[in-house]
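Here is chain A:
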Amino acid sequence: MTLIMLFDILLVATLLWLAWRLLATEDIFKAVVLFISFGLLMALAWVRMRAPDVALAEAALGAGLTGPLFLSALRRMERIRKEERRVDTDEDRDDDVKAGNKRKETI
Partner candidate 1 sequence: MPEDTRIFNFCSFADLGRRMPLRFFLFSLVWFVLTGYDGAGWIIGFPAVLLAACLSLLLSPSPGISISLVGACRFIPFFLRQSTLSGIDVMRRALSPRPVINPGLVSYSTFLPEGAARVFFVNTISLLPGTLSADLHDNRVTVHTIDRDQPIWANMQNLELHIAVLLRVSSVKEKK
Partner candidate 2 sequence: MDILHNAGMFFIILGLPFFLSGTVGLLRFPDIFTRLHALTKADNVGLGLIIFGLALQSDSWLMVARLFLIWLLVLIASSASCHLVARCAMQKKIQPWSRP
Partner candidate 3 sequence: MSRIYIFFALILLAAIAAGMVRILRGPTAADRMMVAQLFGTCGVAILLLLAKGLDNMVLLDIALVFSLLAALATMTFVRRTWQGNDGEGADGYPS
């Protein structure tokens, strides 16, 4: 009996540690990987709570669906951030040109 309790304690401790790191980390990619691991471990926890059906759903949703969705979103976010930067510089240039025109007009 104590053995299975040891298993549960280790499981819960790892889960809590993962959740803490997941919330505290700065790097988004690291957080996503931690989230996938969290989902898989959570499935194990559901197994221990005698809910294998929930565990199946957790493994499929937490690791199989949400993980890849986050990874895709990360890529898209990166691209959007780059484009924004480019747009910003373009606007800056436009502003400069406008300013120049204004200067010309004033002259």
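Basis for inclusion: all candidates are chains of the complex that A comes from, given by their letters.
Following the convention adopted for this analysis, contacts are C-beta pairs under 8 Å (C-beta built on N, C-alpha and C of every residue); 3 or more make two chains touch, one makes a residue touch a chain; residues count from 1.
Keep in mind it's a predicted model, so treat the numbers as computed, not measured.
Comparing candidates 1, 2 or 3 against chain A, the one that touches it in this complex is 3.
Chain contact summary for the complex, chain A toward candidate 3: residues 3-4, 6-7, 10-11, 14, 17-18, 21, 27-30, 33-34, 36-37, 40-41, 43-44, 47, 52-53, 55-56, 59-60, 63-64, 67-68, 71-72, 74-75, 78, 81.
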